[in-house]
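Apart from one protein chain that is not included, each protein chain of the complex appears where it belongs.
Labels run A and B following the written order; every chain starts at residue 1.
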Amino acid sequence: MKSFRKELWFEVPSRRGFRNITPQVLDCLRESGIREGLVLCNAMHITASVFINDDESGLHQDFEQWLEELAPHAPISRYQHNNTGEDNGDAHLKRTIMGREVVVAVTAGKLDFGPWEQIFYGEFDGRRRKRVLVKIIGE
Amino acid sequence: MKSFRKELWFEVPSRRGFRNITPQVLDCLRESGIREGLVLCNAMHITASVFINDDESGLHQDFEQWLEELAPHAPISRYQHNNTGEDNGDAHLKRTIMGREVVVAVTAGKLDFGPWEQIFYGEFDGRRRKRVLVKIIGE
Partner (left out) sequence: MKSFRKELWFEVPSRRGFRNITPQVLDCLRESGIREGLVLCNAMHITASVFINDDESGLHQDFEQWLEELAPHAPISRYQHNNTGEDNGDAHLKRTIMGREVVVAVTAGKLDFGPWEQIFYGEFDGRRRKRVLVKIIGE
């Protein structure tokens, strides 16, 4: 069994944003030399997500608006967590909806994806450097 | 390390519906000959889910009603994504709540499940043929 590990770093300049990280994950897969196995791709921070969906800007606006309805940022006092001096209580909830991680099959050296699947980093408390872990196991 | 891959195809005749796919995943596991490892089972489409819960029809009605409250289908104009000519903006959000994938342990050649765990395909934009990927790695 082979294994491969790499951290991807991001600094989203606004509080929230989505980045298509499929090219970077593909680079990891090529570098690993693994042909059959599994890729785990997870946010290493608890106010960010890794998820799979469509690379369509209207959809990303829908996600942004929907998450803000389900877990509004303001008022800050809405969240007990913000009593610690943070203002990111909502970001923990938004990331919970979008998910921490994805697991993707590797088949014949490729990400075994349907036609529209793309991997995204979802940032909910940005304006600082944060990391995604890519771990690949297989042969 | 052994690996196994199969696509399961579904055509749900209505827009939304749930299918218990545990028997098909078990067939894959038997066919793979793998006794210890992990099964990844994921929707290959971004408006469908694979999830684990109870095979109880009342619960499935609750899921249907709850998802429609959290991410209503209509009005279509509610979603930017539908400006592309689609009417499935809600389906992307519903699938996000229910999840893209499950990872299940394989122990002694069986799905290592608690008493009520069953695997479901969740369709949110049906009336066409769509796929689930089953990937198994182990020994």
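One rule holds in what follows: a contact is a pair of C-beta atoms (placed from the backbone, for glycine too) under 8 Å apart; a residue touches a chain by one contact, two chains touch by 3 or more.
Note that the structure is predicted; figures quoted are calculated from it, not measured.
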> In the complete assembly, which of A:Ile52, A:Ala71, A:Ala105 or A:Ile119 touches the absent chain?
Replying inline: A:Ala71
> Among A:Phe10, A:Phe51 or A:Tyr79, which residue is in contact with the omitted chain in the full complex?
Replying inline: A:Tyr79
> Which listed residue (B:Glu7, B:Glu31 or B:Glu139) would be found touching the missing chain in the intact complex?
Replying inline: B:Glu139
>> Considering the whole complex, not just the chains shown, which residues of chain B touch the missing one?
In response: 1, 36-38, 51-54, 56-59, 61-63, 66, 70, 97-99, 102-105, 107, 112-117, 137-139
> Can you name the residues of chain A that touch the chain not displayed here?
Replying inline: 1, 3, 5, 38, 40, 42-46, 70-71, 79-84, 89, 92-93, 96-97, 99-101, 103, 131, 133, 135, 137
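As a working rule, only the chains that are shown with their structure count from here on.
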>> Between chain A and chain B, what distance separates the C-alpha centroids? Give it in angstrom.
In response: 20
